[in-house]
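Please read the structure below before turning to the comments.
Note that this is a trimmed complex: some chains were dropped, and none of the rest were shifted.
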């Protein structure tokens, strides 16, 4: 109780000083600030339940790190938004404090969100922007390099139409927009970079069309369900991030009851340019948020990504580490979005 | 016979009207048929229908019966709480709106404006209310309560208005003859009449709100909706089965009870 | 005592419902008002407790000039006059008991009016009134579960609970079948005799009127065309009261009954 | 049960008669409701203070919706028409199919208890299934697009109208039905000529009401890929384009207003005559 009292009385200047010290030597403790609750929201780019289960250890990790940085966190509340918009709005209004959101979402909601970190992840054995290369060099594996961007792929499924498109690509033919339009597509919500924006840009580059022009498309709420539909041959093409097939390889056969492997049955028919990785953003409008806390959160996640346990947790999003990020890095993303939007 | 035949030809002629109406309906119907494009129909559809059925009849019992926060039981309780509180909030909001839009209570223009407002409130999909409330409360059941409350207002108010508009005002006359003041007439003449009907409407809406709860899942507003929709999207039919069974059983139970109570309230 | 002196009543500008009514009714009388539909029977009765205002003339009830009463006085005045309607006018969806309790509402303190909680004293009075009309056992039954005759008795009990000096009844048996009518009329008679309450009743059933009332008042086109003891009413007098009655009219009069 | 726990109180009238006054259930009911509210508040994390404090944020999005984005209008027509078509088709077919369904669920017309029970169970379960779930399943089975939406609306209409209709049939007067039987009709004919005319106005009015509701509902169906204006709504929400959302909602509200006015007109005409 007395600690809380101290914290409330400590002036901003003191706190700042504390923080600088903390950054220098994280273990040093002088005074702590008490925070009742810190809420973290994840976007549903994977199965929400998986996210909830996998991120459970994050609570304690974060509390621990934050304690070292001079913050006494009462409770860490983790929730998975059912849509990107829900997480975005929550961040923008300050009803959630920290969001694991893609760059695209960040850009849309930057009136209330501020990016702290960009995730890094292992590069892939394929990094070509030619679809055929990906199909020739199967399966795609992780490489040793850490990168801050990834690509989105258009993947054709085992349906008749999907196979037809794949064949065309693999025989070196150019796809036409008619080919594209005759297939049925699964896309993610419009703010998802790999699931919407970059594929849209790709369409624009190649055919001067956008996803809006496709006759048969459906939005799905997670890549898992897109794969499920692909497997069920309900859709012919889905758009996803480059190593999504690695993540869904098991499920492809086990849950979706396919005979062949995901590598045999699916083919890449399009590759987009690089997309900046997911962000960890905080809400500017949350009551508890101030510069010190932001810095502390930033440091805490950097620290967590260093630990074994932490690595495991963030691997759910294929994050392997973090780098500090600035808003300016997302200007390119803004341009992309403006372009997509102006196409509408 | 002459008189009779004359009478036959004197039959009121509304055939034309009926023909025109029927023609219009047929035309509209055919027009709306153009919305159906069966091309998208999947051949695998029946296979999926089958797996849905098998999933539902072989539910994930573990999920159905466990008592953790991810279990169906807990989620159902949370759903009930959301629907219950939401219904109450909706009812509280609906009562004044209903009086304001009852044309036998307030002037016609005001009633019309309120009616417009009610249409607007009803038209905004719950998804959007969800987003709006997330800005207030953050994700979770709290947002769900508020959303349910707001989407209930439209229907509650409409049914309340119906009740208000066919109030039995003859009681007023008898109360006047007893020597009652206006306040007393309202308190002892109107309130008892409306109370039973309002209550019955509210219970009915609670029943419906339980069903609506599935939609809340789409906006991170708690309850059983999100797990249900996630499970469906991921084709985990066993889970879908266990959630649906829980939901259906709950709703059927609530429906039985609500029918019984409403009958008692309205018919005595 | 009720006294009409040159009473006129005009609805709107031109509908002369009552014209030059002169009438004296003593305490304890049982008077039946008969006449064609539209003759002005209801209007006559409703002027007595000021449900309608008279247009000119003077109407004195127990020494009070009714036309001069204002606001609260009117309400107080009405408490002394019970009124029974053709269609009972009960609050359905609530119990018989509560319907009778309503008649005490004007006498309650404010907080009781709001909460609707009645003290034991009132409850006993209400139950006694129900007993007087013989439906004590239905006290806690919902009104909408009662037959028409029983509902009319509840209305009667509600009025009795008011402890009135005068009972006005506007076609109290019009929506009842003959047998139930008889029971209700017997109730009226009993109340009239045992409690010495004046009864003034509009009624379409001539035979019933002749059987129960002591005095018959015949109204035609807003005027009193007959006033005398019921024993003296002959077929000619009835013809006179109902004069102008033609085939079509009959159908209309009976037509009303047929919807019962 | 209740009367055992709280035995009725005896009241003795001045004239010596007694009557049992049942204890009022109101206090107990009020208590239970208050407890339920308390528990629900705990369960849902409802906080009044939050409402007071940041309730205004609710209007952030409302404000962002006005003025609506008029340029969006041309994009809206087709999906809006799709939505109306879906609802119309689903409602018409659903209402028609509801007639036989209600026939079999009406215990006063069909004498076999088993048939009645099965028909009712089917209707109940159909009604229990949230429309969104039905729509989602429909998209799985019938593919994406308006057809799936139509199927979902059809099922919902069937269940809703069917239930109301069979209740009305059961409340209908059997007098005429009996007379028809005495005329030598079989039960279906007697139903057609004695019961159906009685329930027809209400049936039409319920169907119209349902149609109206379906148009509104169809706005959500787009979310699961079931076609119509919902897709557009979803798109605009995704772009955080609330002015666009506002435009879609405005058009939807106007449509609903028109449908409501028209159907109100016919409802009055139908029932007013009775």
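For reference, chains read A, B, C and D in written order, and residue numbers begin at 1 within each chain.
One rule holds in what follows: a residue touches a chain if its C-beta (ideal position, glycine included) is under 8 Å from a C-beta of that chain, and two chains touch if they have at least 3 such contacts.
The shown structure was predicted, so the numbers you read here are calculated from the model rather than taken from an experiment.
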Would you state the complete complex's composition as copy numbers of each displayed chain label?
A x1, B x1, C x2, D x1
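Keep this in mind: only the chains that are shown with their structure count from here on.
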By label order, what chains touch subunit B and subunit D together?
A, C
Using C-alpha centres only, name the chain that sits farthest from subunit D.
C
Please list the single chain whose C-alpha centre lies closest to the global protein C-alpha centre.
B
In whole angstrom, how far does the Cα centroid of subunit A sit from the Cα centroid of subunit B?
38
How many angstrom between the C-alpha centroids of subunit D and subunit C?
46
Provide the list of subunit D residues touching at least two other chains, using ranges where the numbers run on.
54, 57, 60-61, 140, 143-145, 223, 237
Pairwise, the chains that touch are A-B, A-D, B-C, B-D, C-D
Residues of subunit C touching subunit B in their complex?
49, 51, 74-79, 81-83, 85, 87, 89-94, 98, 102-103, 105-106, 113-114, 116, 142, 144-145, 155, 158, 162, 168
Quick one: in the complex, what on subunit A touches subunit B?
39, 41, 44, 47-49, 52, 79-83, 85-87, 89-90, 92-93, 95-96, 184, 216, 220-222, 224-225, 228, 232-234, 255-256
Can you name the residues of subunit D that touch subunit C in the complex?
11, 13-15, 17, 19, 21-22
